[in-house]
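A selection of the complex's chains, in situ.
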Amino acid sequence: MIQAITNFYSSTGFSAIDIGQVLMIIISAVLIYLAIKKGYEPLLLLPIAFGMLLTNLPLAGMMDGAVYDSTGAMAQPGGLFYYISQGNKLAIFPPLIFLGIGAMTDFAPLIANPKSLLLGAAAQFGIYITFFGAILSGLFTAQQAASIGIIGGADGPTAIFLSSKLAPELLGPIAVAAYSYMALVPVIQPPIMKALTTKEERMIKMDTLRSVSKLEKILFPIVVTLVVSLIVPPAATLVGMLMLGNLFKESGVVARLEDTAKNALINIVTIMLGVAVGATATAEKFLQIETIAIIALGVVAFGFGTAAGVVLGKIMNKLSGGKINPLIGSAGVSAVPMAARVSQVVGQKENPSNFLLMHAMGPNVAGVIGSAVSAGVLLSLFG
Amino acid sequence: MTLLERFADPDLIVQMEFSQKVLASTYVALLGMGITFLALILLWGVIEIQSRLVAGIDKKTEAVKVAPKAKAPEVKAAVTEDLELVAVITAALAAATGQPMNQIVVKNIRRIAGEQPAWKSAGINAQFFKRM
């Protein structure tokens, strides 16, 4: 009888749980709280956090690989998350997310004002300053530093895509940092924006954007795919799928596919990608000094990206003779559409009749292209 | 090798005697029902405790809610949404009239027929402001 109880006890998770796993479960509970109560990017943070919880349950084996016997036949299939996580490991999920995002995104503000592309480029500066910092910390290889830097791209799928390829062992903390800081954009950006601009600059009203014809909208995804992929071939997968989704939307002839790309397909992939990312965050991988460094470097990335965008905005304002509100520069980090909203809100505080939202959408979506390009560069250097 | 190990081996179970099988099956049944009951009783307890804790929190929250401060975030959210609406309307007016946007000032928005339907705001949020 005592033997049976002992046997049973040793089969429960209580016998095998360690302090790291307890900590991870607490962390995942905190993330669930932030996702639900604070609304931190819940579409991804909730699946990630729950995946994190499940992967840290002792003996549950959600991430175990398949077991083969001596003849090579499968003796025991792998855990559910092992199979789902192949979609990240093989870099399949992030491009499919981009397909759906492309089908949701309106690039008209960028087409109407293509100068915004400069701001979308400038804001990628956070990526490289963070890369620099990560290298100098001495904790990371170049591959890992590149993956950490891409947090500054403020674009979840791009960060997951690059990390899966360059540093899968850091996927968990990088994804958590990326999505958390994207949710914190309204907290991180405003002080930097105010510190770098004058009241006069923040009050600048911008001219109405011209309307964009259907033909331009259809040509845009094709042209972007060609130009970007020819200059930075490793960016072709992300940019290509983003632009295919957008072509579905703008062509107007495949409404069925557009609808599925931005609903059923992206939702299914989001669930899978989320739990699979969370599943990589086991205690032994997550509870490391590196994770704290990543969290710290992530905020640096967002800060410098914001600053670079605003500074270039100021320069462009000068050159244009005062017609560009530098506040739209911060939207260049991506974090669509949160960063554009922040530009709007900060601008309106100085001048209640100031409406920067549409102008900020240009740099905002340009930032998505910008970080995909930077991811491509890093991939070609360190892939 | 224990009885249960032999029982669990597809090659060895055929050699077991009937009485051994009865014994092993009884053991499995007792263990299975026992653990199932144990798990669900534990769950019962945890849910009871949780319900009481939550009831406590809810009471506190209700008390807090009476204080005037509690309404602030809601109002703020409404204002933010209204400002966005102003932005969208301004942009639309500008586009429609062909005038530059900074010439147009939307001073007031009055919602016709009271409440804005929920789906509309959901729609605007989803289309304009929600992505991954």
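Just so it is clear, A and B label the chains in written order, and each chain counts residues from 1 on its own.
The definition used in the following text is that a contact is a pair of C-beta atoms (placed from the backbone, for glycine too) under 8 Å apart; a residue touches a chain by one contact, two chains touch by 3 or more.
Note that the coordinates shown come from a computational prediction; the quantities given were computed from them, not determined experimentally.
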Re-expanded to the whole complex, the label formula becomes A x3, B x3
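Quick note on the criterion: only the chains that are shown with their structure count from here on.
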With chain centres defined as C-alpha means, what is the inter-centre distance between chain A and chain B in Å? 22
In the complex formed with chain B, which residues of chain A make contact? 4, 8, 41, 43-44, 97, 100-101, 104-105, 156-157, 205-209, 211, 266, 270, 336-337, 341, 344-345, 348, 353-358
In the complex, chain B touches chain A at residues 27, 31, 35, 80, 83-84, 86-88, 90-91, 94-95, 99-102, 105-106, 127-132
